[in-house]
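A protein chain is absent from this complex, but the other protein chains hold their places.
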Amino acid sequence: MAKKESTFVNMVLTLFLVCGIAAGALGYIYTITKEPIETAKKDFLYKQINVVVPGADQGEIGEPIEKEGLKFYVVKDNSGQVIGTAVESFTESGFSGRFDIIVGFDQDGKILDSNVLTHKETPGLGDKMSKDVAPWNEQFKEKDPASYKLIVKKDGGDVDAITAATISSRGYCDALQKAYDGYMKFKNEGGIK
Amino acid sequence: MEYLYIIIAAIFVNNIVLMQFLGICPFLGVSNKVSTAAGMSGAVLFVMTLATIITWLIYTQVLAVFELEYLQTITYILVIASLVQMVEIILKKVSPALYQALGIFLPLITTNCAILGVAILVIQKKFDLLQSVVFSVGTSLGFALALIIFAGLREHLDLINVPKGMKGVPAALLVAGILALAFQGFAGLVKI
Partner (left out) sequence: MSNVKTFTNGFIKENPVFILLLGLCPTLGVTTSAINGLGMGLATTFVLFMANMVVSMVKKGIPDKVRIPAYIVIIASFVTIVDLAMAAYAFDLHRSLGLFIPLIVVNCVVLGRAEAFASKNNVVSSMVDGLGMGLGFTFALTLLGAVRELLGSNAIFNIKLVEADGMIVFVLAPGAFIALAYLIALMNKLSKK
C-alpha cells in the first residue's frame, strides 16, 4: 500500500476534517443520551432520597438548594406538610479520598436514615457503609446528633466502627456531622419552606 | 496547611501507581534501571504539571462555559499529545542538555494514563487552579517515589534465582504487590 504523502495543506485539512466529524458525531450522540442520563441520575437520586426520607415517593421532592457544597432537598407529603429534608454531604477523608453520602433529617434534626452515594471504598471493608452491602449504617437511625456523638468509639464517641475499616467509618461520621451542621444552619435561616 | 495535606495525600496515601493503578505501563516498562526511572519521573513531573494547568484552564474557561463537557476526553488527549510534541521541539532548541536527559521518554508519555487521569481527577475533585497544580506536583512526586524504589528493587531482582515461570514480569509484579502492601500503611495518615 502506498503511503499518502504529507504536505502541510493535506495534514491540516485531514486533522481538521477528522476533528470536525468527531465533534459533530459526539454532539449528536450527546443530544440523544442527554435525557436518559439525566433520568438515570435523577432516578438514582430519588431512590436514595426515598431510602433516607421514607415516604418521599408518595409525596413531593423539592428542587435542590445548594449551600456550601451541600445540597438540600425538602420533602413534602401530598398535603404539603414537610416530612423531612434530604442532605447530600461528603467527606474528604475516606479510605480512598472523597466520597458522598445522603442523609435524611426530620424537622427536629434527628437522623431519619442515611446511605452512601458514591462507592469507591474497598469492597469487603469500607463498602459496608452502603445499605446494599451491610446493615451498618442502621445504627444512626433516630439519633439526634445534638446529643449523640458522631465519632467512632475508638476516638471517644458513640459510633460502632466497621471492623477493620475505621478510616471509612470516621469519614462517614465526618460527612454526617457536616450534613447535620449544614442542616441546622439551613433550617435556622428559614430554608425549609 | 491545606496544600501540604494535598501533597502528602498525593505522594503517600493515594499514590498514583500503587493505589490508583495509573501509569502502570511506564512503571513496568522503564523500571529496569534507577537512572532511567529518574529520567522518566522528571519528564512526567514536567508534562503532568503543564498538562494539568492547560487542561484545567480549557475546561473551566471553555468547555464548562459552553456546556461542552462531553468533549472533555477528546480535547484533553489532543492537548496532551500536542503538548508533548511541543515540549519536545522546544526543549531541543532551548536546552539540548535537558533534551538529552528527557528526550527519549517524552513520546512514551502520551500514552501514560497518569497524565490524563490527573487532568480528569482535578476536575472531578473540584480543585481550583492552585490546588490542581499542587496536586499534580504531588502526584508526580508520588510517581517518582514509586518508580525509583521499584527500579532499585528490580536491579537487585536480576541477581536472584527465581523459578522459570516467575522470571521477569511476574516476579516484578509480586515485588510491586509487596510495595503496595507497604504503602497501605499510609492509609488514614491525612485527615482533612
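We just call them A and B in the order they show up, numbering each chain from 1.
Here is the rule we use: contacts are C-beta pairs under 8 Å (C-beta built on N, C-alpha and C of every residue); 3 or more make two chains touch, one makes a residue touch a chain.
Since this is a predicted model, take the numbers as computed values, not measurements.
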Contacting the left-out chain: of B:8, B:24 or B:153, that is B:24
In chain B, positions touching the absent partner: 18-25, 28, 70-74, 77-78, 81-82, 110-113, 116-117, 120-121, 124, 163-166, 169-174, 176-178, 180-181, 183-184
Contact with the hidden chain only, please: which chain A residues? 1, 3-7, 10-11, 14-15, 18-19, 22, 25-26, 29-30, 33, 36-37, 40-41, 43-44, 118-120, 122-125, 164
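To be clear about the criterion, only the chains that are shown with their structure count from here on.
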What is the distance, in whole Å, between the centres of chain A and chain B, each centre taken as the mean of its C-alpha atoms? 29
If we count contacts the way the header does, which residues on chain A are in touch with chain B in the complex? 19, 22-23, 26, 30, 92-93, 95-98, 166-167, 170
Chain B residues within the chain A interface of the complex: 9, 14, 19-20, 70-71, 74, 78, 125, 187-188, 190-192
